[in-house]
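The excerpt is restricted to a subset of chains, each kept in its original location.
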């Protein structure tokens, strides 16, 4: 399957706005609810969406976390209850969606990627996270149950930091911050591998080096593909004037932009470094070839004339005066040694030795 | 013929606005009509354009589908009846037209490409589709009869999705969506081939590999050439304030932009991947050369001195003391073996073995 | 002479606004006049500028075509009579002028290039065409008599197309359209050669291939150098609000922009294709080197040990037991054949055979 453009087969002939899950079933449907304000806090697992609606009516912030996207009826119900635009619902179900933010009449929609380092295959994979931000509620959609947002939940539970004191706009910041922090971690970890790889490339290049550089390049491309559009919508997020984002959250969004730019720049730098490494590798291999050819040439150039001289005195001509000399054999050796020394001198002068 | 700039020969000396068909005759002229509103639906093949005009006067959406462009009189008649600008008519007939959207007084004109994968020649070809969007009518022009828009027609017939409930602006979206979905499918299919090709490039590069990379590059270029201007006009389409596009259609157009950007980015990524693959191929071939030269050098460097030594004792000097030794031959063998071992040690130290 | 920056020597120390012809004398001065409106048409060769002035006063469109620029007094006279800005006159005489459009108080000035394919030298050359567009007159300046605008003249004579029905603004469009159509023809013809060249590069690269790619690159650069600034001023032309360009001409100017963009994109694509071809050429040459070295290595590696073995039994040691064996010579042959087979097996395993 094309890793850089997924889900294309399934989406053909689909009616726009039709709800079809385009990913793989990864998890049962679980709906978790957190409801809080500065004073109160409630956390429970829901079996029906109805329960959430009564809480949504309050002033408290209601955070609905949905795991598992294959049951489109649940998605549809949430869509209707929370007045989510059909295109947003469609994007939630299309797990190959390009990261984006969309302003709809009743809420803001975010779609972005969370990266995971797949150690066994030495590959970075991604899962899609969709967020709906409304007046005083927030809904997150994930393909499978995961611990991604656990730190934020902890802060809410323990009332640490600013999260309980602020509205849903701050909560969306906290979630985005968690995701983009994760980008920096993944890039940092990949970057460390790439920077360490430098010494292999420069001092001990071998056959596998090439494949590794190529696969590093693919990973960096894979990251850039998601980080660039994320950066674009964070820029947009800093400029829009939405009711759902409270003024207190604004400086934090600026900080978020800063992080995203840093992530984006880092991928660019690592891309450049990999290109440099490839060039170094190629130059290194060329140097090795030079080295190999030098050895071949030096040996050949020294011994070929010697062998030729030996060949001459191996001929069976009836009259070869040198063969009769008393010290012919030793003179012969002398000629060989002198020839060899002359050749060595030639290479010395050429600075090949 | 220049694949990347076609129809240039025929257009020379043409009077601007003169209607000359610049493509190849591919199909008889067929005119199909679909007329619908939320309640009613009519589908028939027309023999005269007149029939369409009475329907156009109604509030219902009238969709005229014309196959075959070689009969310029038909095009001219439609142009007059539907008040299409002469330049739009000219662009419809020029099958090498660059994708674009143009606002005219009485309608919007779209020209874009539909891709087809020509399996036999392993090449992507394109056909041109032109669309005229007016008050409550839409005319599509195609070079030959095809099933491209069949899914949309089905939805209209069966009243599935939103298409019957919305105006001509939504219908144009549905058609553009079909075309751009096709882009993603074609890119996805090409991309899959390219991604799978990676293993051939890395593990088993051969002569044909080069030609394949080059032809992949050409295909990606060919796609980009059409997708880039398409993206440009979809951006423009999202910004214009046209009477022919109803407000309900706007979020769908945004979604379309999203798809087009995704298509455009994917071609960029595959272009980069192909450049990487070419670099990998070259590096791989260099490694092979190194490998070959190493084998040659090792064999030469080991045997050249041995052959030289054998040559010495093949000389016919009268007095070569070694030849007379009792175990001369065996000592000779000993020298050969030791020399060979020294050479092997030399290569071992150089890490060539 | 520097082909990519011409006329620099002559312009040194020139007083700005001073009229010095910076090209080569290519033609005698000829002044042709065409004067027309919807009904009437007049065509003649003028001997004095005065004749044109009386016609200019009418409502009819007056088109003055001047061939030959070396007689600066004629240029000066026209400049005075038609109130042309001194800088425009200077640009008309500087045949190395960068394509541009300039708005002056009394008229619009256009300077652009017409390409010609010089078949004998296999090189694209260009001649400069300058156009002055005023209220109801148009003056074109060319270095030498040529058929460039003949198709437009024909259309005026025979009253074909829109040209006679529209003002001078449409005429300038018709001329620009002729020139830019010529760009597409030249690019198309070059592009065809480049695309056909692909098979030579891929299947039969040789020494001349390199020089051809380089010269193609130069030609594409040469085209881009003129087409880019032309595109820039056509963009500008679409935005300005000039009295001399009538409203009816506006959609045609948009169409012109479209053509220019197409020309510009095509040069970009062919530039990329040439870079790809060069890469393919290099990779192909590397493959050939690999091939050559493989042949050398296989032959050397097989025969070097065999020659060594033969060398051993060519030595003149007194006691070499093998030499005395009854079937020594045949055993010797057996050893040679087995050694050769082992070597062939070695290459088979390495997949070199």
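By letter and in written order, the chains are A, B and C; residue numbering begins at 1 in each of them.
Keep this in mind: a residue touches a chain if its C-beta (ideal position, glycine included) is under 8 Å from a C-beta of that chain, and two chains touch if they have at least 3 such contacts.
Please read all numbers here as calculations on a predicted model, not as lab measurements.
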Which copy number describes the whole complex, given 3 displayed chains of the same sequence? 5
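Criterion: only the chains that are shown with their structure count from here on.
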Draw the chains as points, connect those that touch, then say whether the picture is a line, ring, star, complete or other. line
Turning angle required so that chain A lies on chain B, C-alpha fit (0 to 180°, nearest 5): 70
As a quick test, compute the distance in whole Å between the mean CA positions of chain A and chain B. 26
Residue list for chain A, restricted to those that touch at least two other chains: 314
So, in the complex, the side of chain C touching chain B is made of residues 151, 155, 160-162, 173-174, 177, 181, 184-185, 187-189, 191-192, 195, 198, 202, 251-252, 254-255, 258, 261-262, 265-266, 269-270, 272-273, 276, 279-280, 282-284, 286-287, 289-290, 293-294, 296-297, 300-301, 304-305, 307-308, 311-312, 314-321, 350, 352
In the complex, chain B residues that touch chain C: 1-6, 8-9, 11-18, 85, 87, 98, 100, 102, 104, 207, 210-211, 214, 217-218, 221, 225, 229, 278, 281-282, 285-286, 288-289, 292-293, 295-296, 299-300, 303-304, 306-307, 310-311, 313-316, 320, 322-324, 326, 328-329, 332, 336
